[in-house]
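Here is the structure we will look at, set down as structure tokens.
Removed: one protein chain of the complex. Kept in place: all other protein chains.
Take a look at chain A:
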Amino acid sequence: MSQFRAKKLDLSCFINVRVLRDHTKRKVFEQYETERQALRYIIRNTTLPGRARAQAQLQLSQMHCYTRSTQINNRCIEGGKSRGVFKDFRMARYPFRMNALEGNIPGVKKASW
């Protein structure tokens, strides 16, 4: 896992191990995206011989788990929390509330209806 990790710190936000890991996964996924897609194309193309498709399946299953998009999980930029993170603000619910009350998030205000 750590073979993918950058030797020098390449993040400048809230950092903990889980944030770092997620960042690494994102970079690895981007790097191998075309390869995965190409293999998936070969697997699903029914005009190709079965052996070639099986070969592609093998190759795909042997790729590192960090190359999967499903490994990526959005994390809070304020505290690195993984649960209750709003996609719109990239913040967990509590930091979101604090920032919204301070007026740091454009357009967001207390609702009353």
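Convention: a residue touches a chain if its C-beta (ideal position, glycine included) is under 8 Å from a C-beta of that chain, and two chains touch if they have at least 3 such contacts; residues count from 1.
The definition used in the following text is that contacts and distances are computed from a predicted model.
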Legend entry - Candidate names "Exosome complex component RRP45", "RCC1-like domain-containing protein", "Small ribosomal subunit protein uS10m" or "Mitotic spindle assembly checkpoint protein MAD2A"; UniProt protein name, chain not shown: "Small ribosomal subunit protein uS10m"
Legend entry - Given A:37, A:74 or A:104, the one touching the chain that is not displayed: A:37
Inset, instruction - Pick out the residues on chain A that sit against the missing chain. - result: 33-35, 37-39, 41-42, 48-49, 51-52, 54-56, 86, 88, 93-94, 96-97, 100, 105-112
